[in-house]
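Removed: one protein chain of the complex. Kept in place: all other protein chains.
This part shows chain A:
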Amino acid sequence: MATGGDSNLEAGKLEFSLDVPFPSSHEALIALRSLSPDQEPRRGGISKQLSVSGSTLSVRWSADEARILRVSVSSFLDHLSLVIETMEMFGPSLLCDAAQVC
């Protein structure tokens, strides 16, 4: 869910929020630890914060320009889907169908 961003806005910064539900906090924390270590490729003009609350992974972006924000969010969503796919294929049966290789 994206919010328009209001009260916490720094002057001229774009804000973007994403909340991702997981089946449990265990999976949310795995996703957090897989997705947080690497720095943004483009150092200036963008920052993001990842956190877990309960079984939800939350991401908050703050960017100078819409273009930079789009690239970072798009990239993050690709990486997130990779984490989820990996969990589905190689995690314990919580996320797997009986038919898949786990």
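Methods note: a residue touches a chain if its C-beta (ideal position, glycine included) is under 8 Å from a C-beta of that chain, and two chains touch if they have at least 3 such contacts; residues count from 1.
By our rule, contacts and distances are computed from a predicted model.
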Name under which UniProt lists the unshown chain, selected from "N(6)-L-threonylcarbamoyladenine synthase", "Protein Abitram", "Sof1-like protein domain-containing protein" or "CAHM3 protein": "N(6)-L-threonylcarbamoyladenine synthase"
Contact footprint on chain A, counting only the chain that is left out: 30-31, 33-39, 41, 78-79, 82-83, 85-87, 89-92, 101
